[in-house]
Each structure stands twice: as structure tokens, then as C-alpha cells.
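All protein chains but one are shown at their positions in the complex.
Order as written gives the chain letters A and B; numbering starts at 1 within each chain.
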Amino acid sequence: MFGAGGGTSSYREIEETDLIIMWGWGSNAREAHPIFFHHVLKGVHNGARMFAVDPRRTSSAAWADVWLGIDVGSDIALANAVGREIIHHGLQNQEFIDEATEGFEEYAAGVEKYTLEKAEEITGVPAEAIRQLAHEYANADTAQLCWTLGITEHHNATDNVLALINLSLLTGHVGRYGSGLVPVRGQNNVQGGGDMGALPNKLPGFQDVEDSEKRARFEAVWGAEVPSKAGKHISLMHEAMDDGDLTALYIIGENPLQSEADSTEMLRRLTNLDFLVVQDIFLTATAELADVVLPAAGWGETEGTFTSSERRVQRVRRAVDPPGEAHDDIAILSAVARAMGYPWVTPTAEEAWDEMRQLSPLHGGMTYARLEESGGLQWPCPDEDHPGSLFLHGRLWERPIASRRAPFHAVEDDPPVDTLTEEYPIRLTTGRRLDSFNTGVQSGRYSSPRRIPGVLDLSPEDGASIGVFEGDRVTVTSRRGSLEAPVRFDRSLRPGLAFMSVHFPDDVDVNVLTLDAWDPKSGTASGSSLWFLPDGPPRSPRSSHRRGAVGC
Amino acid sequence: MTMTEREISTITAQVNGEVVEVPDGSTILDACRQAGLDLPTLCYGPTMTAANACRVCVVELEGSRTLVPSCSRKLEEGMDIRTGTERAEHSRRLVMELLGSASELDRSGDQLDSWIEDAGAEPSRFGPKAATVAAQPKIEDDLYVRDYGRCILCYRCVDACGVEHQNTFAITVAGRGFEAHISTEFDVALPDSACVYCGNCIAVCPTGALVGKVEFDMREDDTWDESRQGVTRTVCAYCGVGCNLDLHTQDGKIVNVTSPHDHDVTLGNLCIKGRFGWSYVSSAGDV
Partner (left out) sequence: MDLRALLDRPTDAERLAVDDLLGPSEEFNGRVAYGGHEARARRQLLLPALHACQDAVGSISRGALGYISERLTVPPAELYGVATFYSLFNTDEARGTTVHVCDDIVCSQYGAKGLLQTLEGSELSWEASPCLGQCERAPAVMFHSPGEGYGNAAPVDSDTVGNVVFDELPHGVVHQDQSQLRLLRRIGRIDPTSLEAYRGSGGYQTLTRAIELGPDGVISALDESGLKGRGGAAFPIGIKWRGVADAPGPDKYVIANGDESEPGTFKDRLLMEGDPFAVIEAMTIYGFATGSTKGYIYVRGEYPTAEKRLRDAIVMASEAGLLGTRVANAGFDFDLEVRRGAGAYICGEETALFASIEGYRGEPRQKPPFPTQHGVFGRPTGINNIETLLAALEVIEGGAGEFARVGTEQSTGPKLFCVSGAVEKPGVFEVPFGTTLGEILALAGGVRGGRGLGAVLLGGAAGVFVDFSFLDMPLTFEDTREAGATLGSGAVIVFDENCDFGPVLRRIARFFEEESCGQCVPCRIGTVRQSEALARLNDGETLGTVADELERLDDLARVMTDASICGLGQTAASAIQSAIRLQLRGAPA
């Protein structure tokens, strides 16, 4: 946000804030980020009001004072209407806007057409609830706007985030203790990966690859030339694979065959490659396609750091030996480098970290010793006397503002690429469940009493109108493919909305259905799509009815 | 940026004749600990509001008709506290005798053993026919065992499942008096309850009444040996919240996962994945 990619706040702030907005679909913090939700609930018990914006009335939304059941993909229309309502009632923080932001006029003009009525039409949420959200957000002393995967795994992910950032700028709910923007990360170290430069356009510490001055510092320390152009993000890589420009792929710790949208396409791409290397702790479905598989040591078997959603860098340690021939990633990469003729000595995790610290000002003060002692430090932490940063962008409250103003970005509603038609009448969203994780490579290996296998969650009303019962197997078809799955009724779904988890690709590969329409700004794929239940003969209740609904 | 700093006012009181000064809002227990006294506690957990149920931490407070629980009574200016009076020691001994006479305490840890010994408590003095809470362990899934014959009804699991941490409210205290017990609704099996298997109840159970299945089985097989166990602090491998985990290993295998109670992200809590989703690590691996 405004440069560095990280949540602006700390978990503890949400315990003391006045208003919490959980904004996001397809993901449900209560289940996907349970311990983060503990902090949310502390806030709620301390008196914070809570709004939840989600097509499903999830177990997170069940805690909200107001739940807004928007249509999938209508987040921007909702956010813009909230912005317009705030402006029309003069509730914006004009001092903050004047002193710390730019582009307000364009933004105000841009949201003008998003009246409450129009937003109601686009989002399906009653205008009154939108009005309430706008007024409470604007009037709160402190407010935390949180989102999870739902907002970002979407074809216009970046615009979604910008629409929310706009709201925080409008109200001054950023850069202060208790007020901020909180994207909760889906993977243990997705934050750290980005921090470390595992992005096509960034060097460690969010330093631009195309900035020659920055590059020069890295080249001096690394003794090697750094490519001067940004690389391709994943969706562009897909395109390059399709175009035959990208013919060799080295995948570390990912299972794209099962985790990426539109898996039929993905299989074709991977098998068309000239050369595929997969480095992983398991022989995943993707690894089975590889020319070379490098067995890696996994979590619990290696040293290093993870960075959490509150920008907290924490130590990760080795507790047990890796099995068989497996080695940690640093050792494998060093060995590959040596095999390529570079005289790399395998560094320890700490040595690699210390080298990075020299180059990334955000991490400069984070020695292993300090990380150990403090239970983790939050970046920016530029030097060894710095205590780390609870929240970002405090600079926006300096008067006069000493650095760059925060820009508004007018963004437009952009409905889902897949439209609902008579032929494809039901909207599918995908997401996680409590006890499982991504494609189930790790989480599938423990016995969970809460496991809900690959099923199609439907509203009981849709079940009735289609003529299916719980437990019936149905064929689910989207414009891209079809699969079979048993039906499960979920009362948190409204008619016209369905849900599937992504955890059981071997049984029910939901990404066969989903659309690989990607966001041109961040390269995140859209997880939503349409699907259709074929008109099969209605099944008899006797043979298929199992038992009553199981809530979640 | 800096953290919000508050002026911290202090309170002065006497513990066993010694003057102690502690921050406003401290409990008598905090003051006693500052004075270097180790008072026994069972229902009190550092990450939770004191349940105030076991009464093993009672002390004498000048001017109070009854003894007061040090864990939950806030310190007030000028209080005169005595921890070692005959009356306080008598109650502490009796509480331990009562607990030991009703519940199996042999997996409650060395600390309780030493408290019982120090207090000179004899739980057997109520005779072999004394009513107990003895019950068969409930084994309803592969993750938990609920061995309520060891339960002392300290309320910690209920509070952890409820408003203190998890807010799932899958378990409650049902019934009353000596019949009071930890239960789901209508005592349905845990898999049929609202339980989300976070294990945050296990994390706060002081007596081993709630325990992970792996540990329970190893204890039953007599292979659980804490003297051979190491603990490694790391961060959970699942979502991006950054929960700290302590991996307990024995003979090169992970045998248990806990979270540090003093880490502000988790306060000792985890979700089902963090606490139980580690079996892939010790598996031989497919690669």
C-alpha cells in the first residue's frame, strides 16, 4: 500500500479499535485465519462494532452487527457508494485529505454515479445497510478495514484494494494507532516472500528492479548483474508458456497444477514445457509431471524466518531432521549454482539473512539475536536500535507532510467476467475451510473430525428447485469444464450462490471450473466463475437423503 | 512510531510484613510474586481472567472476614496480606485434600505434587468410599481425549473455549454442585458439537484431563518421557497470521505442538491446523 506491500496495522490494534470491517468474499477469517479472528473478537468484546461484507453469511459474518451479503465481484460498486455517501454528507476527514492526499477531486467525481440506489442494484445489498456502513466508518474514531483472499483472488484484485484504500484516505483511517488497512495473508510467508523480492518487479525490501541506483547496490554486494527489467508475474508466465516463449520452469514449493484456476489449461501448459524442475517436500501432482524432482526439506526441518500479516518477522527453526535425501532450499539452490559453475558456499540461514539486511532498509535492524529476544520484529526496522513499527504511514499525519502524499485512485465497478445467464444461473465462489489448507498437500495428512470433503455447498432453496438432496452427486458445469461432487446444503448461502472449497483437487478439482481471468495489475487469478447443474432426473429422497444440515 | 505509553501509577501494600510496590491494577497474587512468594494456583491462567474457583491461592487479608483469593482480588493501597498464617495454610491444605480426594491428579505435573507435599495434604483421609468424579476417558476422534476423571472443574477449558479466547462455546459446565461437569449440549460426542478442535482447552488444562490423543496414547503405553523431549520454537506453516509454535520432539519425532502463552499473537492459542496439522512432517515423505 502506497509503496511497500504490507498491512498497515498490528493485530493488537484491532483489539482496541472502535469499528471493524471484515471485507472479503470466498475467505472467512473465522475459519481461514482463526487466531487473527481471536484479536477481532477481543475488539468486539471491548465494544467495537463490526460489519462483514461477504456474499456468504459465514461464521465470521455471524459475529457482525451488520452483514452485507453482496453479489460476488461487486465490491468496488459498494466501496464507491460508501465513498459517495460519506462525501455527500460531509463526513470525510477534509483536513487529512487536504494535507496528506492527492487526487481527491477526481475520486469524488468518479464515485458520483454510485448512488446508494445504484449500489443496491449492483451489489444486491439494501441501500440502508450501505448507508449505515458509510456513516459508521466515517464517524468512528478508529476503524480497521480488513480483507483476505477474497478481495485479491479476483480478476480486478488491485482495483478492489484501491477502492478500499480510497475509503481509508477519505476518512483518515490509516496511519494512526487503531485505524488502518489489514490484508490478512493466506500463506505462512507470502508476506515474507514479497518482502524478500519474490515478486517479478521488486528486489528485497520492495525496492524497484528497474531503479538503477537500487540495482547497483545489490550488484555491488552480490557481485553479479541484476536484470534491469521486471520479470513476468504468474499470469504473464502462463501467457508466455502459451506463446512458447517460456519453455523451462523451476517450481519451488508450489502445486500449480492443482492450485491455479482452470486446471485443464494448466496441465496443457506444464506438459508442453521442454523442461520442468520441481523442488518440493512431497511428490505433488505437479511434481509428477517434472523432468527433475529435487527433494526439499520441509517446515520443521529447516532454519529461517517467516513474516506474518502484521509485518512481523519471526524465526523458523529446525526441530527434526529432514527425511532421506531431502535438503533445505538454501543447500539445494547453492548446489544447483555450483553445478552451473558458480563457486557458491552454502550459507547458513542467518548468513543469507544478514546479507539481505545490508540491502533492505526495512529489515536493517533485524538481527537473529533481536528476533529471538523480542518474539519477532515488525518492519520497517531500519537499525538495531529501532523497536520495529506497530503501524505504517504515520508520516501522513505529519504537518506539513514531509514526504509523498497518498494518492486516491478512482476505480470503476467491473462485473465478473463470467456473466449469469439462464444456462449458467448460479454463481460459484471458492475458498477455504477451517481444518484444511490450499490443495491439502499438508493438511490432508492429519485426521480431522471437522473435515468436509469435496462437496458442492448449495442453499437449501436451490437444492429444492433443482430437485437434489444432501448427499446426491451432481454434475457441475461451468463454461470451462465440469466435475462431479456431492451436494451439501448450507443455510449461510442465499439462492443463486454456491460454494466449493479448494482442498481436495484429487477428488473434486474445483479449478476445472474456475476462470483464469487475471488481474493485469497484480497477476492474481480470479477464483469465481459460473456453473450449471444439468437437468438430470430428480433423485428420489429415499435413496439419496442422508441427514439434516450440518452447519459450519 | 512509538507505542502508546501510559503513566503507570503504583500501589503500595504489605505482604508478610514486607512492603511491596506494584502497578495499579495488579492482583494480590502479583504482589506476592513480586515479594518472591510462590503461591499455588490451579484455576488461574496467566492469559485468562481468573476463574476464581479452586481457592487454592487464598491468603489472609487484614480486615476481611474470610480468606481472599489472591489470583482475582485486586490489590488496594495499604492492604496487609499474610500468606503463611495457620488459617490460610489450613484452607490451602484442605482444598488440595478435597481436590485429590475427588479427582485423579497423577498427570497434573510435578508442581502440584510438590504443593501437595508442602501443604502436608492427605487426600486419602476422606476414605476409600469418598465420592469421586471417576469416569472412562472419552475418546471420540483422533485428536483429543477427554479424561474427566482428572477434571478439577477449574473452568479454564470452558473459558478458553468461550469468551476468553476461542469464542466457540462448544463446552460448558452443566449440572451443579458435585454433579457439575464439563459437557457439550446434551453431552453429545465432541464431533457432533460445535467444537472446532483448536485444542485451546487442552492448552489450559492443568491436570491432563484434556490431552492430545498422541500424548494420551504414549502415556498409556508408558512411552511418554518428558525428560527425553526437546522443545523448538518456530512459526506455523499454514496461514499468514504468524502463530508461534513450540514443537515438542522425542526421539527425533514431533510428539506434540503447543504455543507459548506469553506470545502476544497467540496467547497460547492455535487453530486445528496449527495444533494438529503437523503429522505430514514426521511422515516419511513421498519424495
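Going forward, a contact is a pair of C-beta atoms (placed from the backbone, for glycine too) under 8 Å apart; a residue touches a chain by one contact, two chains touch by 3 or more.
No experiment lies behind these values; they were computed from the predicted model shown.
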Which of these, B:29, B:81 or B:99, touches the one chain of the complex that we don't see?
B:99
One chain is left out of this view; which of B:45, B:69 or B:240 touches it in the full complex?
B:69
From the list A:63, A:306 or A:379, pick the residue that touches the absent chain.
A:63
Touching the absent chain in the whole complex: find that residue among B:17, B:63 or B:127.
B:127
Subunit A residues touching the omitted chain (full complex):
30, 44, 47, 49-50, 57, 59, 61-69, 124-126, 129, 459, 491, 493-495, 497, 547-549, 551-552
Missing-partner contacts on subunit B, residue numbers
52-56, 58, 66-67, 69, 72-74, 87, 90-91, 94-95, 98-99, 101-102, 125-127, 129-131, 152-153, 155, 162, 167-180, 183-186, 193-194, 196
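FYI, only the chains that are shown with their structure count from here on.
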Per the contact definition, I'd like the list of subunit B residues that touch subunit A in the complex.
1-4, 140-143, 163, 165-167, 190-191, 195-198, 230, 232-244, 247, 249, 252-254, 263-267, 269-274, 276-287
Note which residues of subunit A are touching subunit B in the complex, please.
11-12, 32-36, 38, 41, 45, 63, 177, 184-191, 280-283, 287, 293, 295-296, 298-301, 306-310, 312, 314-321, 323-326, 375-376, 387, 389-391, 394, 434-437, 441-443, 445-450
